[in-house]
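What you see is the complex with one protein chain gone and the rest in place.
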Amino acid sequence: MTDTATVDNFPALHQKIGDKKLVYLDSAATTQKPQSVIDAVTNYYELDNANIHRGVHTLSQRATKAYEQARKDIADLLGASRAEEVIFVRGATEAINLVAQAWARPRLCKGDEILITEMEHHSNIVPWQLVCEQTGASLKVAKIKDDGSLDIDSFKEMLSQDTVLVSVAHVSNAIGTVNPVEELCALAKSVGATTVVDGAQATGHMHVDFSKIDCDFYAVSGHKMFGPTGIGCLIGKYTLLQEMEPWQGGGDMILTVSFEETVWNEVPFKFEAGTPNIAGAVGLSAAAQFIRKIGYKTIHAQEQELLAYGRSVLEAIEGVTIIGTAKNNAGVIAFTIEGVHPHDAGTILDHAGVAIRTGNHCAEPLMKRFGLHATCRASFSMYNTTQDIDALGTAIQEAITMLR
Amino acid sequence: MTDTATVDNFPALHQKIGDKKLVYLDSAATTQKPQSVIDAVTNYYELDNANIHRGVHTLSQRATKAYEQARKDIADLLGASRAEEVIFVRGATEAINLVAQAWARPRLCKGDEILITEMEHHSNIVPWQLVCEQTGASLKVAKIKDDGSLDIDSFKEMLSQDTVLVSVAHVSNAIGTVNPVEELCALAKSVGATTVVDGAQATGHMHVDFSKIDCDFYAVSGHKMFGPTGIGCLIGKYTLLQEMEPWQGGGDMILTVSFEETVWNEVPFKFEAGTPNIAGAVGLSAAAQFIRKIGYKTIHAQEQELLAYGRSVLEAIEGVTIIGTAKNNAGVIAFTIEGVHPHDAGTILDHAGVAIRTGNHCAEPLMKRFGLHATCRASFSMYNTTQDIDALGTAIQEAITMLR
Amino acid sequence: MSNLRELYLEMVTDHAKNPRNRGKVDPCSHIGTGHNPLCGDKLVVTVLTNKDVIEDVKFDGEGCAISTASADLMAEVLVGKTIKETKILFDTFHGLLTEDSNTDSVPRKLAVFSGVREFPMRVKCATLAWHTIISALDGNEGATTE
Partner (left out) sequence: MSNLRELYLEMVTDHAKNPRNRGKVDPCSHIGTGHNPLCGDKLVVTVLTNKDVIEDVKFDGEGCAISTASADLMAEVLVGKTIKETKILFDTFHGLLTEDSNTDSVPRKLAVFSGVREFPMRVKCATLAWHTIISALDGNEGATTE
């Protein structure tokens, strides 16, 4: 189980909410940050802060080196075949929008289809709706089963020669389902579709190998993998990135500019217009190192243990229903409490120091699929313990006593 | 002059480059960060870190409050008429791209014209080139005079009934010219054009009043006004923002999502898809407070003094030519040294601890206008002193001795 | 715990569990739909007015305890009130929820929500029905508290 040395790495966890110890069970929204990540950001500002690329002075050289090292670190951690396949963006949402606007929009037309699933986060729905509106393409949605796992038959049925792009979550943020992305990408390839995997909920929790998944694009959210806010990556196959036109224009993404003609810079710079979130990248680099040190194996084992224990504790409470009971599930438990609206549960649990998320979790279509407006969601990370889950159980009992 | 108490606020300035004291004269690339900004970011991660909006637990409430407070602080500092006019983006580049893609692209067509000037940063050129390519509109460029100031006659000549959009720098990053943006916006309005001011180089140095300038959009770069990297704002007139379709799709920017229909959220959320750079906004809020404490008046007076002294020191060196000698100039001096290529100057000055920028400063067309490939650029901020300028002069002499 | 108990006063939880005014006014003169994206809740408020006076109000839809109780008690207090009085009452109620204002002028049935003041995130829940009815009376169909 989690040793306290691990928890000690996270300063935000050592606080009280009112007179109760904070129990943070909202890591699917954002993870807490280890001290090493916070320190990396601080050190950057206190020592190396400068704008990157094209600067000859020492600070600029240091900042450039740290920024490009972060690219290498992410490429290494997530199995990109070269650092240039990693494009820094604000987060998973921007990564998906980049693909939608720079890859899909110029290539799609009426009759073409984009295939997603019923369990997607709004960030993996709305960008495609926008592209469909812009191009006349249409959006297809593969169904999920009652246990929250993807209905592969439905997915296969929806795939056709018209499917130009397939975009699926690696892990559902709302219920934690882990999708067989390797298999899905292979299926998509068999009809010639380009593939996008939304990895926002994966990279903080389990080993991800971009090259092995063999998708064309993979979206990464830094703040959900112990990194700073405002940084994330799009990992893309190098040749695809080369073929694409840029999305945003500005400094650093061009080689030469004149009013008559502008020549784009190389990949990945072509997609990084303007001053990037340098401190964010430096912090993400520290997060990658932190993950390496602990090891995905340890993290994953730990979270699976919490999931099993959490499910058993919640199942034992009368009136609690767990939504999403797939075999292959990340450390996320969505649930409802009979007679207690999720929003009230959220307030009462918070009063007990237990931070969970309530609502539709940016996955309204999934909620509708289960006939719900909202759920409670407890989501775990490597810093959680079984005591945290006991506190959750106790707080749920309190909410029931108060409202039922 | 700068009192040391001011300089003491900036930890990065207290270091040596080799055995020389660091003299940071590259603030136009990015400013150094006061301790209060660094601490605000650290405190956020150590105490309040959570995802914002729609979260009922305490950390999420604190984070949301801090993020929305940052919006108010920026609105207050820069004269927006309400907090909702401030949209958080990565930086000035993204702000301009947002206007280009979400305002201009759906509205422009063949025959329409976009007017910019010869002194623009690539970030205020390339987004418009992209839009022109996408819509068939054409790009017009107002000339500048030999002293680096805008040729208002040329600007007026270029304005016509076909001008749909005018985008000008408030302050040139390459030579420091301050443009009369109020006057230019009034002229643009007289032909019915929508106006964008690129304020990247202004907000860290002088009082900016969005409402008074009366432009439609104003682009802000956080990292150039003592704030963190990866944060900036687009300030836009509320009614215009309301009329615009969103640019990126994802979480937080929608009210309801279904596969059939999606309803956009209100301004500003409509334009903030995905988890924003929360820590960045919190840091920017601290930067706004820092600026308020010192006062734009003090900052501006200080920088003008440095400009005057800097010009006198450089003019006295034989073979040094200053590019950009407009009356209304910010604390930026671009120059060339006879017989010493800027790139060599950059290396030699760095060796003396003096950090300047060399190259085309992301303003290739401006360089061409002056018949140059590259210049040296020293740019000042409120933490610089006349000693810094003396160090610059000495280092230039060394470079001349070495290479001429 | 104490301010949590003040949020969920017995009268509030009672009306949340057993709302008296759930349903539809039919025929109705005004209808409005309210949406609180925070809870995912949707509320339909139907009203029958006679000239300027509210004769009947009902609400329908799923909601949290606070929004359900607030909708239910709103329906009770508004019957017999004019549209103008309704708006004034909402201002007073809003003041109760957000400011340290005097509760004397607030009907007892609304004063039970004074505990919301300690929970700023829940103000939207307590006001959803009110925003919806006022929007409906103004002739608009939808309201949202975000």
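General remarks:
The first chain written gets the first letter, and so on, giving A, B and C; residue counts start at 1 in each chain.
Heads up, the rule we're going with is that a residue touches a chain if its C-beta (ideal position, glycine included) is under 8 Å from a C-beta of that chain, and two chains touch if they have at least 3 such contacts.
Bear in mind that the values here come from a model prediction, so they are computed numbers and not experimental data.
Every shown chain touched by the omitted chain in the complete complex is listed here: A, B. In the complete assembly, the contact with the undisplayed chain comes from B:342, out of B:34, B:268, B:342 or B:365.
The residue from B:109, B:263, B:308 or B:402 that touches the chain not shown here is B:402. Checked against the full complex, the candidates A:265, A:298, A:321 or A:386 give a single residue touching the omitted chain, namely A:265. Touching the omitted chain from chain B are residues 339, 341-344, 347-348, 351, 358-360, 364, 367, 372-374, 402-403.
Panel shows chain A; residues 54, 56, 61, 255-256, 265-266, 269 of it touch the chain omitted from the view.
The working rule: only the chains that are shown with their structure count from here on.
More C-beta pairs in contact connect the chains of A-C than those of the other pair, out of A-C and B-C. Between the CA-based centres of chain A and chain B the separation comes to 30 Å, rounded to the whole angstrom.
The geometric centre of chain A is 37 Å away from that of chain C, both derived from CA atoms.
Our note on geometry: chain B versus chain C, Cα centroid distance of 46 Å, whole angstroms. Multi-chain contact residues of chain B (touching two or more other chains) are listed as 54, 56, 256. Counting partner chains per residue, chain C shows two or more touched chains at residues 37-38, 121.
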